[in-house]
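These notes are about the structure you will find just below.
What you see is the complex with one protein chain gone and the rest in place.
Per-chain numbering from 1; labels A and B assigned in written order.
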């Protein structure tokens, strides 16, 4: 290994957290993006349409 | 911009797959990768020896029978555990263990330091029928081990596979695996000396199941149980509770 143990541990302890925060900022932006609202509403009601045939 | 980005993910199932991998892989990488350099921080154990062929065969029987389902081999750093079972387990003590058998459940007691605590005869009687020795026990009876001859023809293969994974078995150990297995369970035979020579004077050579003429699975399992916690004395040095290592001669 090129890295010594302390470097790897320090990297693990810090970057995981930054990654976590960055990731969740993206997820929250996606979930609350205004124009996605219509799509989500459509998705959650479409499974209840009761149609039982493939679309083509 | 995020809108564009996420639409792409939604449209493309592959992009979505990559996002799952990106989310899921980081935790494992962060926690596992540093363990590959752990040797730099783990305590040194210069006296650590490898399992003899007989002990390894016994360990494989322990694995085969699923003993880990009821017995742990990991003494935690808690006062009551140290007082009940002995010094807490060190990482170095399981460095030759494939798989590790730390366990997750104690229906029976921890076995990390059971080696040397009971006599061979006690172990044999206990394995044949636990309730003969401990009337309240709910352990299954392993009488069939005493009836089953130990398979030895592939012992060299076992050692060779272990060496390829990094366990320091020498050519001589691999070549003499079968003889050493016989020798360790037959103290008066010609093979016994080779065991001490290759694995150290402290290695217990004994007719484990009480019958030196026949090598059984009982011999192997008892040999393994008797070496548990005794491959190195590292745990007895520099730990909070100083204790004497069990003496093989008593």
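By our rule, a contact is a pair of C-beta atoms (placed from the backbone, for glycine too) under 8 Å apart; a residue touches a chain by one contact, two chains touch by 3 or more.
We take it that contacts and distances are computed from a predicted model.
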Pick, from "3-isopropylmalate dehydratase large subunit", "cytochrome-c oxidase", "ABC transporter ATP-binding protein" or "Stage V sporulation protein AC", the protein name that UniProt gives for the chain of this complex that is not shown. "cytochrome-c oxidase"
Which shown chains does the hidden chain touch? A, B
Touching the left-out chain: which of B:154, B:190 or B:237? B:154
Thinking of the whole complex, not just what is shown, which of B:69, B:121, B:149 or B:175 touches the missing chain? B:69
Absent-chain interface as seen on chain A, which is shown: 9, 12-13, 16, 20, 23-24, 27-28, 30-32, 39-48, 51-56
Had the left-out chain been drawn, it would touch chain B at residues 7, 10-11, 13-14, 16-17, 20-21, 23-28, 30-32, 34-36, 38, 41-42, 60, 62-70, 72, 74, 76-78, 80-81, 83-84, 88-91, 93-110, 130-131, 134, 136-144, 154, 157-158, 160-162, 164-166
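Note that in this section only the chains that are shown with their structure count from here on.
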Centroid spacing, where centroids are CA-atom means, of chain A and chain B in whole angstrom: 42
Flag every residue of chain B that touches chain A in the complex, lowest number first. 2-3, 6, 22-23, 26-27, 30-31, 33-34, 36-38, 40-41
So, in the complex, the side of chain A touching chain B is made of residues 1, 3-5, 8-9, 12, 15-16, 19, 23, 26, 29-30, 33, 35-36
